[in-house]
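Removed from the display is one protein chain of the complex; every other protein chain stays in position.
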Amino acid sequence: MSRHILRNGTGLIALLAAFATPAFADGLTVSNWDGYMAADAIDNFNSETGNTAELVLHATNEEIMGKLIASKGVGYDVVFVSSPFAEVLNNLGLAETLDHAKIPNIGNLYAEATTLSHDPGNAFSLPYAWGTTGLCYRSDLVDTPTSWNDLLKPAESVSGKTTMLATDRWLLAAGQLSLGYSVNETDADKMAEVRDLLIDAKGTLLAYDDTTFYAKLVSGEAELVQAWDGWCNYGIGENADIKYVIPEEGSDLWVDTMVIMKASENKDAAYEFVNYILDADNHRWAAENILYKVPNEAAMSGVDGGLIETFPNMGMAPADMLKFEQLRDVGAAQRDYSRLVSEIKAAN
Amino acid sequence: MADRNTFRLMLLILGVVFAFLYIPISVLVGLSFNEGGLPTAWTGFSTKWYGALLENDDILKAAGNTLIVAVFSTLLSTILGTLLAVGVEIRRRNGKWLETVIFAPMIIPDIVLAIALLSMFSLMGVKMGLHTIIVSHVVFNLAFVCAVVRARLKSFDWSIVEASADLGGSTLNTLRRVVIPVLMPAIIAGALLAFTLSVDEFIIAFFTAGAGRSSITLPMQIFAMIRFGVTPEINALATLVMSVSVVALALSQRLNKGGLPGQ
Partner (left out) sequence: MQAPVNGFLMSTDRRPMLLMTPALLWLFGLMVVPCLLILVLAFFRRGIYGGIEYTWTFENIALVFDPLYFQIFMKSAGIAGLSAAIACVLGYAAAYAIAAMPRRHQPLLLFFAVLPFWSNYLVRTYAWIVLLNREGLIVNLARWIGYEGELPSMLYTEQAVVIGLVYNYLPFVILSCYAPLSRLSPEIAEASRDLGGSAWTTFRRVTLPMTVPGIATGFVFVFVLSIGNFVTPALLGGGQFQMIGNLVYAQFLTANDWPFGAALSMVLIAVMLGLLMGQAVVAERASGGKRAPDG
């Protein structure tokens, strides 16, 4: 019996060794969301700089964070994460402190983008895209919404045809903003108010949806949804009746950033990469492809005017955006936020 | 007479269940031929997504990886799980701890197992890749195979084993010639189960794959692509995967000269 197993076992291991290649590239490993860079960005980078970068995908901030924390960032060189998560990476000592001398294109950024509250001076992160969160709606089916309450306490005809974002922070933000509170609010009583408001809102909600809300708008299954501005543009591209508006109570300023991992073994190539992205033409090309605003002054000035006409939110000025509060990591209150969301979802 | 009616009833049951199983499948196959990109409206028949798919190296590589992972983890877990099941069922007195360890892989939330394995591999400085995914998949697969085989073993007629022993058969021969052949349908069921679990598993694969592109599996790829919902390209992929499986089965039947293992 054991001889049998031993023989077969050795054979199997040999086969395994032959097929399975350890996943550790000599080149650069960049992790980003699908479709969040121009399709040819990596190839262009490789041909221009002679590197061998490869792109791997992550579906959500949370997953890639879990993996980075558990593995101490080993294997990854550059990671695209939203700003609160970049903060966490830095606090846990996983993010490389940036040497600006190696990133000359950093000068292309808007002044506002170098003084963002999560990382003033860009010590550990470089902003890649930024924008607002607001209401995306079918102008032919609903009246122009003006307030977050149009989503949270919708009119009879819109009831059951609304969606909210499923990610904790933005789910709560809608409630926080409509009550005039900070999106980083930690006061327990205020958050209890937010919770109750959102529990009521649940009654008229169709679903929490982070990804297919624009498809729902196109089909008419939903008429008014909470959406990120760039994402709403995908809907606008499919149906010209879809429009984006920021409610009067305001929005949050979200920033997606690039972080170089401290555990990276290809730091020089990593610097080349982030510098390449921040180049005026490359960053403009990114913006035109992904339909999000980029915090790169040199890039945005060159963006095709026709594009901005079709997608008005792309023309928003940084000064206006900075009126809104940025989502920050809330430290210990993260637990409370998570619990609040559980309470909202557990309620009927 | 009763037999024919019973037979008809059986066919009816099969018909109903298979209809239930295949209705969503027909939807996704249909959508893969949709001209337009959104599943909300049919805009015409087109095979363009299949064309796009065959040029998409990432997806093809991921599909290949998934196959490698599934085949190897199924092989390993079927062997280990069957042996475990036989050993456990022979031994009358099995402690609570043993039962706990055998059931645990099914009960532990997969995110916990994923993070636990990654943390341990990371601590040990193990280089990660398809092999770490395979090794991790075997953990839960073998528990499922073991459970399925045990279900069959509970009604196993041990007297044939005794007879074999009486006739002087060694343990190895008894296992090979007597026990395994009788268990074969259950072993196959277990293997199919393990393969199905492995092919669709995302979280543990994501965490134990390492950072490189060369160890991305199909579930990982599709999850990441889901930003825009399920595109016809992904539906085309699913259709292709199933078609390839049918073709593979047909081929293996030819090779086996019409017989599948276990007959």
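Chains: A and B, in written order; residue numbering restarts at 1 for each.
As a working rule, a residue touches a chain if its C-beta (ideal position, glycine included) is under 8 Å from a C-beta of that chain, and two chains touch if they have at least 3 such contacts.
No experiment lies behind these values; they were computed from the predicted model shown.
K.L.:
If you put the missing chain back, which residues of chain B would it touch?
P.N.:
With respect to the unshown chain, the touching residues of chain B are 2, 6-7, 10-11, 13-14, 17-18, 20-25, 27-28, 31, 39-40, 80-81, 83-84, 86-92, 96, 99-113, 115-117, 119-120, 135-136, 138-139, 142-144, 146-152, 154-156, 158-159, 161-162, 164-166, 168-171, 174, 185-186, 188-190, 192-193, 195-196, 199-200, 202, 218-219, 222-223, 226, 229-230, 234-235, 237-239, 241-242, 245-246, 249, 259-263.
K.L.:
For chain A, which positions touch the chain that isn't shown here?
P.N.:
Touching the missing chain: residues 1-2, 5, 60, 62-63, 65-66, 69, 87-88, 91-92, 160, 163, 166, 168, 202, 205-209, 219-221, 329, 331-332, 334-335, 337-339, 341-343, 345-346.
Following the convention adopted for this analysis, only the chains that are shown with their structure count from here on.
K.L.:
Calculate how many whole Å lie between the centre of chain A and the centre of chain B, each centre taken as the average of the chain's C-alpha atoms.
P.N.:
Measuring from centre to centre gives 34 Å for this pair.
K.L.:
What residues of chain B sit close enough to touch chain A in their complex?
P.N.:
Going by the criterion above, the answer is residues 38-41, 68, 72, 75-76, 79, 111, 115, 118-119, 121-122, 127-131, 134, 171-172, 175, 206-207, 209-216, 220-221, 223-229.
K.L.:
Touching residues of chain A toward chain B in the complex: what are they?
P.N.:
Touch residues, chain A against chain B: 1, 4-5, 8, 12, 15-17, 19-25, 29, 31, 33-35, 54-59, 63, 66-67, 70-72, 74-76, 211-212, 215, 218-219, 221, 234, 238.
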